[in-house]
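Just below is one structure, and these are the notes that go with it.
All protein chains of the complex are present and in place, except for one that has been dropped.
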Amino acid sequence: GFSDDAKPSGGGRVFAPYAIFKGKAALTVAPVLPVFAKIDSGNVCIERRGTVMMTFMPAIGQRKYDWAKKQMFALSATEVGSVISMGSKDSSEFFHDPSMKSSNSGQVTKSLSIKPYEDSKSQDGKGGYYFSLSVQNKILKTNHYLVVPVTIAEFAVMKTAFSFALPYIMGWDRLIVQGENAPQSFST
Amino acid sequence: GFSDDAKPSGGGRVFAPYAIFKGKAALTVAPVLPVFAKIDSGNVCIERRGTVMMTFMPAIGQRKYDWAKKQMFALSATEVGSVISMGSKDSSEFFHDPSMKSSNSGQVTKSLSIKPYEDSKSQDGKGGYYFSLSVQNKILKTNHYLVVPVTIAEFAVMKTAFSFALPYIMGWDRLIVQGENAPQSFST
Amino acid sequence: GFSDDAKPSGGGRVFAPYAIFKGKAALTVAPVLPVFAKIDSGNVCIERRGTVMMTFMPAIGQRKYDWAKKQMFALSATEVGSVISMGSKDSSEFFHDPSMKSSNSGQVTKSLSIKPYEDSKSQDGKGGYYFSLSVQNKILKTNHYLVVPVTIAEFAVMKTAFSFALPYIMGWDRLIVQGENAPQSFST
Partner (left out) sequence: GFSDDAKPSGGGRVFAPYAIFKGKAALTVAPVLPVFAKIDSGNVCIERRGTVMMTFMPAIGQRKYDWAKKQMFALSATEVGSVISMGSKDSSEFFHDPSMKSSNSGQVTKSLSIKPYEDSKSQDGKGGYYFSLSVQNKILKTNHYLVVPVTIAEFAVMKTAFSFALPYIMGWDRLIVQGENAPQSFST
């Protein structure tokens, strides 16, 4: 896993996000692996699902982006499936409440929208998708809105990379690896 | 493999099913790896094919499901191929007799049906597929029927995860791994 | 690799072909990995390309097939690409001369044909593809012809398994593995 609690001591992490830098904002995407827990039986259970983390940053100059003002949205496996299955005319919209089911429910709401665009004014003249993240904080009374136009080629990279990552964020690679390393599964 | 006989002693298994929880029932899917056997020559043959196990559980309360009343259906490689190749309007139906070719043949019959739905009353307003499992036991005179509506996004996760898992349940990953670990295949 | 010369001593091979058993003949498919050679510089070059081996066997009784009368056809990477890219109405035909460029050229000719069928008399009522292998030996004056009807689901398994196997028969997995095991590629 990537989280601070999972790897508290210095180093060893790998950073290789796919980054899309545009005029008003940048978007990076990277998988976050699930966290597994050993249970009493000695078996291993998935404890926290993996995600594909989308990080938006506003531009503060030419090809300079403000990391401190980043806004994040973690796509679940099913939301990744939704993106992968989008046709060229399809839109998607996802809503998250980071404090869902807690007493802070509803204080922060996030929505990620993916909408196709297609006109001669678009960046590559061929169309693509607007990725828009809206984050509303009712306590701080802030409302952040960031938009990154994603070309068809960049969206194809995302779809291929998301399809690659999906079994890993689901933890299915562990099912497979256990089989390969399990000589006891041979009967003689 | 996952089966009890393959890993009899305590622990070491990994559990990471993809779970779909709906109002009347839940559905989990997970790959089951093939079992290989060493044969006299020292070579290794596939002994039991892998499957993708589909487990249905009836709801017994809000987001509570009765594991004891689960019903299972093991998709073969070819049935997985059938699901992967389904178009948006296609249906599939599979029939299993767990005791086929034994004296108990016909006592228990199972059928899994996958049918598209598309109407404004559907869970996400965009359609999806009904996964229905029917299990008839002529000895016990029972007839279980469980239905889980699967959204297009959830179905996309299944297709991607099934495509990932297919070569592993076929055992083709072993063919590949043997090559990589085989320095004797280098000629000098 | 799989070949006799590559692994002469007893055992260690894995057999996991995907098998399609039909009334008049059976067809099994399995990847054959490339053979690499170390060259003077210490580098490694691909010496013999990998293939996907298709093996046809005639039926000699109910679900009994004559292994001794098997006929084989080794699909190259490009031919695998041809199969993967086939649409539902497309046909393919491949011609091989196992002795091409030798003095025996033309003595044995093989052709593999893949043609769609679609009628109510087909095995599953939904259509599929006829895989037909013709092997003509001008010296022995023999002419073998074997046909296996392949359902759409079975063809989907082939396409997915072929797509999985393609990078391995091309040897691209070696390029990738070398990177992961190469700490010297880190600059500090």
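Letters A, B and C mark the chains in the order given here, with residues in each chain numbered from 1 onward.
FYI, a residue touches a chain if its C-beta (ideal position, glycine included) is under 8 Å from a C-beta of that chain, and two chains touch if they have at least 3 such contacts.
The structure displayed is predicted, hence computed values, not measured ones.
Considering the intact complex, the chain excluded from display touches A, C. When the omitted chain is restored, the residue from C:P17, C:P34, C:G128 or C:P149 that touches it is C:P34.
For chain C, the list of residues touching the undisplayed chain reads 34, 36, 41-46, 77-82, 84-85, 163, 166-167, 170-172, 174-176, 178-180, 182, 184-188.
Although one chain is hidden here, its contacts on chain A can still be listed: residues 1, 5-7, 10-16, 18, 30-31, 33, 35-38, 44, 47, 151-158, 160-161, 164-165, 168, 173-174, 177.
Going forward, only the chains that are shown with their structure count from here on.
Rounded to a multiple of 5, the Cα-based rotation taking chain A onto chain C is 180 degrees.
In chain A, there is no position where the chain touches two or more neighbouring chains simultaneously.
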